[in-house]
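Just one protein chain is left out here, and the rest sit where they should.
Naming follows writing order (A and B), and every chain is counted from residue 1.
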Amino acid sequence: MRRTDALWIGCLSVLMLLSLWMVFLYAPTERIMGQVQRIFYFHVSLSFVSFLAFAVVFLGSLQYLRTGREFWDELAAASAEIGVLFNGLVIVTGSIWARPTWGVWWTWDPQLTATLIMQLMYMAYMALRASAEGERQARLAAVLGIVSLVNVPLVFFSARLLRGISPVIFTRRGRGLEPAMLETFLVSLVTMLVLYFVLTRVRLRLGLAAAAVARLRAETLA
Amino acid sequence: MSRFWELFVKDARLELRTREILSAMCLMSLVVLVLVSFTIGLNPTVAREIAPGLLWVLLAFSSSVGIGRSFQMERERGAGNGVLESPVDRMTILAAKAASNLLWILIVQAFMLPLFAVLLNVDLTRALLPLVVVIVLGSVGLAIVGTLFAAMASVARLREALLPIALFPIVMPLLIACVGATRTILGGGALDLASAELRLLGAFDIILGAASLLLFETVVEEGL
Partner (left out) sequence: MTYLFFGYVVIWLALAMYLFLLSRRADDLRRQIAELRKDRPAEDADRP
């Protein structure tokens, strides 16, 4: 257990340093957007990984309803928390990027809007988790975890419809990338994946331990 | 099917006697409407600009008031578990509750639309039929998903607070599509100009409706 932990953390540190080096020094400066474009590498990686995190919430919820095993519920809880953290960072970095690129902190650009709605959905998921206990909490949370993910594609479609409602500055983020940029992006993506994996593992173990302690306490009191 | 009608008629009859939910929903619409006109200041230009959005804000808020009550009444009278113990398919219970919620929403809209048209100086007569189509499609999704969430909220600790927190983000795609379609219609466009919005609405109703029906049983497993 301890050895694998050290291994993962070592792996993560190396990847982190490597990706930072690539982002700041290896990747060329983008001609039109300039230096700010370098946020792109972490911003987009974080957004991919937060999708993964929410998909894991869905899987955990589904598996929990099928098997009733605590593990799946705790996995969903851990993944939702880290998904909200990452997705929040996507919003903040997107906003920091928007300021020098488009001159405003926030635009109702379809991507940003959809990300924000997603963030609200999973914050509600966490609020629900906080407002019930035990098996009931797990069941309610699983239902919301499933409904939320089913809703994600609809959120993205609807955000595109928003064009008619508020002014949108069109963005083309994924234009032809230079090889060095693509490499940097891929390394950042892998780094974020490993970061997600390590954080979820820690959070999952904490959640399982907390559940076990709560059970022991209940037994001791009884 | 007959059980569905039985439950639906029981709810409808009870509500027609007390009219608690309907009056609360109408009042909520009115209060929000007045609040918006005072805080934002609805001169005719602004009113025309925000009318489609305001219509759906009113509908969403008033619906959440009504939907939130749908299981509370049973809870207070202790009848919720009675319904659940009776040998009725859980899906039927949700469907019946959602149908009565849909009915409340539509009745409230029937009262509010003329008032809305007068207060905001919007001409609804030309666009009435397509508007009704959009309102019905939107209300169906809102009622089904809302009823599932009302059941969830009524067993969780946050109760009243939880319903809007959880429901509004989930129905955001539905609201965006409805507002878009309403804007097209009020602007004088035909219904097929809003086909993208209508497709999204249909998809939302079908996908989330099916998910709600399937998941309801899980929510009420231990009673209300």
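Following the convention adopted for this analysis, a contact is a pair of C-beta atoms (placed from the backbone, for glycine too) under 8 Å apart; a residue touches a chain by one contact, two chains touch by 3 or more.
This one's a predicted model, so the numbers in the text were calculated from it and none came from an experiment.
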Practice task
In the full assembly, spell out which visible chains the left-out chain is touching.
Solution key: A
Practice task
Have a look at A:11, A:55, A:120 or A:202 and name the one touching the chain we're not showing.
Solution key: A:202
Handout entry: Candidates A:28, A:100, A:134 or A:153 - the one touching the absent chain
Key = A:100
Completion exercise
Note that subunit A touches the chain not displayed via residues 35-36, 38-39, 42-43, 46, 85, 88-89, 92-93, 96-97, 99-100, 195, 199, 202-203, 206, 209-210, 213, 216-217, 220
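Just so it is clear, only the chains that are shown with their structure count from here on.
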Exercise for the section: Find the geometric centre of each of subunit A and subunit B from their Cα atoms only, then give the gap between the two centres in Å, rounded to an integer. Expected result: 31
Completion exercise
Given the complex, residues on subunit B that touch subunit A span 53, 145, 148, 152, 155-158, 162, 165-166, 168-170, 172-174, 176-177, 179-180, 183-184, 196-197, 200, 203-204, 207-208, 211-212, 215, 218-219, 221-222
Practice task
Write out the stretch or stretches of subunit A touching subunit B in their complex.
Solution key: 65, 117, 120-121, 124-125, 127-128, 131-132, 136, 139-140, 142-144, 146-148, 150-151, 154-155, 157-159, 161-162, 164-165
